[in-house]
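Only a single protein chain was left out; the remaining protein chains are all shown in position.
We call the chains A and B, going by the order they appear; numbering starts again at 1 in every chain.
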Amino acid sequence: MDFFIQNILNALQWGSFYALIALGYTLVYGVLRLINFAHGDIFMVGAYISFFVAGFLIGPIIGLAPALAFAVTIPLTMVLTSLVGVTLERIAYRPLRRKGAHRLYVVITALMCGLILEYSNLAVLGASRLKFPELIEKQIWSIGGVTVTNLKVMVIVTAILVFLFLQWVVTRTRIGMAMRAISYDKFAIPLMGIPIDNVIVVTFILGSGFAGLAGLLFAMSYPVLEPFMGMLIGWKAFIAAVVGGIGDIKGAFVGGFLLGFIEVGVVTFFPSTYRDLFAFTILLLILWMKPTGLFGIPQSTKI
Amino acid sequence: MKKYSLNMLLLLFAIGLLFAAHFRVIDSYIQIVVMTVGINIMMSTSLNLVNGNMGEFTCGHAAFMCVGAYVSSVLSVFCYGTKFGEPLLPAASVVIVFPVILLIGGAVAAVSSLLVSVPSFKTRDDYLAIISIAVNYMIISALENMDFIGGSRGFQGMKDTVWAMVDIFDGPWMMFWVINFTFFTVWLIRRFISSTYGKGVNAICQDEVAAEIMSVNTNKIKIINFMIAAGLAGCAGGLYAHIIGYVNPQSFNILKSTEAMVMVYLGGMGSLSGAIISAIIFTGLLEVLRSQAIVDGLLSPITFMFPDWEPSAGVIKWVLIPLLLVIVMQFRPEGIMGNRELSDVFPRLKKFYRFK
Partner (left out) sequence: MMAQTQTQAQAQPAPVLEIREMTQRFGGLTAVNNFNVKLEKNQLTGLIGPNGAGKTTVFNLVSGFYQPSEGRIFVNGKPTAGLKPHKVTSLGVARTFQNIRLWNDMTVLDNIRVAQHYWLGYGFFHSVFRSKHYLRREAEIAAEAEELLEVFNLQRFAGELPKNLPYGIQRKLEIARALSTHPKLLLLDEPAAGLNSADIHELIRLIRWIHERFDVSIWMIEHHMDVVMELCSQIKVVDFGQTIAEGTPDEIRNHPAVITAYLGDDKI
């Protein structure tokens, strides 16, 4: 029984990371119908930013106490990471959109931007792995045979809070209404007096900011940073978003946790090399049966 | 005679290349580059059939290359290698059997494309993109778990086959096969896509509902189109495996698929000549930027300011190429050729060739 609860907790933690990244994919996709392939790398950039910010804050110049530094790192990382996301949108995606380029060319551009982020990071910082400083004191709680760290609890709680926040933004606020409207009809929205570019920028701020937060939490949980850390997790989160039904906040959240559970479940019963094989096969089967994902609404063709 | 001049030129060029390779006028490095160009042409034209002509969005083309590479490698080792015991076939038969092995690899890859083409009946665009990415990861992951063919350590022993060919006649055999298969690929795609039958593919791209209602069996055409594309990619994979002499599942990961996609979209969706041109440009760029001297020269203003920074060409290459592509996209958002062919841009070219 303890064994199960322990694994469920692990699955929840992994699922939280997937969900946090998948939410960013889904937000951008929901508004722009654009697969922002650079999103996994924005997550990586977020982890690096948090590394430098934290290192700077607890370093000799400022010398904050680790706990205080942690409190400052969170907003700073989110702001700086969202700046990276918005910069990408401003210099790479928006001009293409203005020119009316085929949708897929924007996707390719996003893919290229991801590569640029990965390799320029590798070129500037080198292949050496960075060790993330310990910001909050690790606490291990044992309940029965189950051990829980405070970090694990924090990750799971954060993912849930972010989900609730984004769900609130999308369904209850004016800007969320504008986002949903844009995904319905891109051409009619400017005519209604909604500043479409501002809405898109807000979308990128939200998506990238939470990717930065995920990066920070990931760096704290697995304190080794390397330039390609965002690649596989990014692709997987994206697939999770699609399985949930891309464009739908709830779908991304559920998809992320589903993937977490599948992966941890496979690793529990099979050798860990089978993790990807099983995870992708199950996702593929889900997509075969429900091509638009669990919560996606099939687009009906009208003739 | 004038109307066959381009055909003759290409033939002469191919023969010239083979002679140059045979008499060591071009060294083995250049030979590898030429063969890589050939393989990349095969990859980009075949992916263009799906992503360009049919307008689907698949991102896992390397998966089929992987299947082709492994199947033909294993067959080739069974037939001529010593890894699994005595060779099954006498070494003298290799010249005839080798292309058959490649084609079998292609055929198995074609069958594996059903994993993507069957879901494409019901869905397209981004959902199909995911399915293809998942298939790519799945195939790699499955091969990594097959220990009898090396698993994640990779598989080798195909060079025995190449040496068997060299024993018969000491010449640039792999170059010969790459050139043949590249021409075969372009020939096959061109003929398919220019027939009324193949134009059904374009009809699906432009309006699938209209295509189905105007009597095109869209599901069948989709399967056939995916099979051709995957089969040719499989042949390319087989060639690649025999050139390098070693395959590893990770050589066919999503980065390889990305390369193929980049070539297609750089060339222009649906343009066969665009796909060929961009494959040549892209491979050329990759090779040019492999040289540390050129990269150092390009980065000299920056390294002058930061003397401690010593970037390696292998890394910088992957910053510069995507950057270049992003810039190209900003100026030509439809790719080099758009959806036109070379003969549409230069109509006078039509006088110089007949590809029937």
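Quick note on the criterion: a residue touches a chain if its C-beta (ideal position, glycine included) is under 8 Å from a C-beta of that chain, and two chains touch if they have at least 3 such contacts.
All values derive from a computational prediction rather than experimental measurement.
Of the candidate positions B:V33, B:A203 or B:L298, contact with the hidden chain is made by B:A203. Touching the missing chain, out of B:K3, B:R191 or B:K351, is residue B:R191. The residue from B:V216, B:I254 or B:L272 that touches the chain not shown here is B:V216.
Across the interface with the omitted chain, subunit B contributes residues 188, 191-192, 195-200, 202-203, 206-207, 209-219, 224, 228, 339, 356.
Please note the rule applied: only the chains that are shown with their structure count from here on.
Inter-chain spacing, taken between the CA centroids of subunit A and subunit B, is 33 Å.
Listing the residues of subunit A that touch subunit B in their complex gives 29, 33, 35, 92, 95-96, 99-102, 104-105, 107-109, 111-113, 115-116, 118-120, 122-124, 231, 235, 238-239, 242-243, 246, 273-274, 276-277, 280-281, 283-284, 287-288, 291-293, 301, 303. Touching subunit A in their complex are the following residues of subunit B: 51, 57, 115, 118-119, 122-123, 126-127, 129-131, 133-135, 137-138, 140-142, 144-145, 152, 209, 254, 258, 261-262, 265, 269, 309, 311-312, 315-316, 318-319, 321-323, 325-326, 329-330, 333-335.
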